[in-house]
Every structure is written in structure tokens, then in C-alpha cells.
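Excerpt of the complex: some chains, original placement.
Naming follows writing order (A and B), and every chain is counted from residue 1.
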């Protein structure tokens, strides 16, 4: 499984070790961190929810595509689900390759595709007491605001 | 026929449930979404959604079969 979902903290040291290769000269990793502002709202915590069966399949396809498109040694992506706090790591992508150019390109490809294609959703909770499903509330026909309490 | 419907994220909250078994005559996901949107007041338009049957993406015009597990997929926001 080169795409994994986990409900506990992502163990990047162990994930990185899976990418070690005597023939690899370059290693690029990406981490998505929970940040305190999004679109002008102060975020205090997040929840990630996944359609797990399909997320695992689609994520695996993305990593397989990266391995086909770029001459890589190894690639791996791990996405966290559940409740996260500020600065927690939501997603990790790691890629190793002979030369660095393709490791950068492939790492970016994987995170871009994961964000667009994998059925995972993020609910932000704001300092104001509001909360919202990212990409769903603003584009919905009748935006909903969930008041605290 | 009977279908299994699973709801995620905003649609889970709007439906007030994670899943249900539904007796329906809707022949396609498109027809099914119309039925569910009317019942639950979903705010997302079909154009904003994808649909999966039996844990695989599929077309809105696919013929549904008894026992299919259907998921409507709101705009994703992983990462």
C-alpha cells in the first residue's frame, strides 16, 4: 500500500525509511500542516473524514501514476483522518529518485492529485464558533453556517 | 429495489445519518440524487458531486442494481 490512511500521528521517520535506496540521490517530502487561518477565518481545529475504501483505491492509483510518469525509486503518501489541532500534520508525501528534479515533480504531482481526487473532506472549526466543510459551504446553493451550541 | 446509501461530510450532516437502506425505484444515480435531495434538502448541486457505486467512481447514468452501495461525493478537501 503506497497510499495509507491513519487516525494517529503520521510516523514520518518510519515512512522515510521505506524510501531509502542505494541508487537514490534525491528525496523530497511534503507535509501539509493545519494552519491557523483559512480564507480570513481563524481556525482552531480540524476534522478530516474519508470515504475509506475509495480513498485508499484512488490514492493508490495516484501513487502508481506518479511511479509511471516519473523515473522514481519509491513513493508513498499517508493521510491522517479524524480530529487535528493546529500545526498537526494532515498529510505526508515522500519520493526518492536517482536525480532530484523528478523527486520534486513527482512529490508535487502526488499532493496536487490527492487534493483534487481523493474522497477526503475537511471541516474547519473557527474561533468565531462557526464551522464549515472546506469547498462545500461556499459553493453550495444555500451556504449553511453551523452556530456553536 | 433496495440500495445502501452512505453519506459523508456535509451530506452526512444534512441527511442526519451516515448510511441507510433505501427502497427506491430510482434507476440511476441521477434519479436517486433527485429523490434524496428532495427529502433531505441537500444544498449541493449534482454538478458539484461525483458518484460512486460499490466503492468505485461511476457515471450518473449508470443502471443501478438491487444491493448496490451508492455514495455521493461532495467536493473533496484532503491535504
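Heads up, the rule we're going with is that a contact is a pair of C-beta atoms (placed from the backbone, for glycine too) under 8 Å apart; a residue touches a chain by one contact, two chains touch by 3 or more.
Quick caveat, the model's predicted, so the values are computed rather than measured.
Trainee: Note down how many copies of every displayed chain the full complex holds, formula style.
Mentor: The structure file's complex resolves to the formula A x2, B x2.
Here is the rule we use: only the chains that are shown with their structure count from here on.
Trainee: Quick check: how many Å separate the C-alpha centres of subunit A and subunit B?
Mentor: About 24 Å, centre to centre.
Trainee: What does subunit A use to touch subunit B in their complex?
Mentor: Residue list for subunit A touching subunit B: 32, 48-51, 53-55, 57-58, 79, 90-91, 111, 114-123, 133-137, 139-144, 146.
Trainee: Across the complex, what residues on subunit B touch subunit A?
Mentor: 6, 8-10, 12-14, 43-45, 48, 50, 52, 55-57, 71, 73-79
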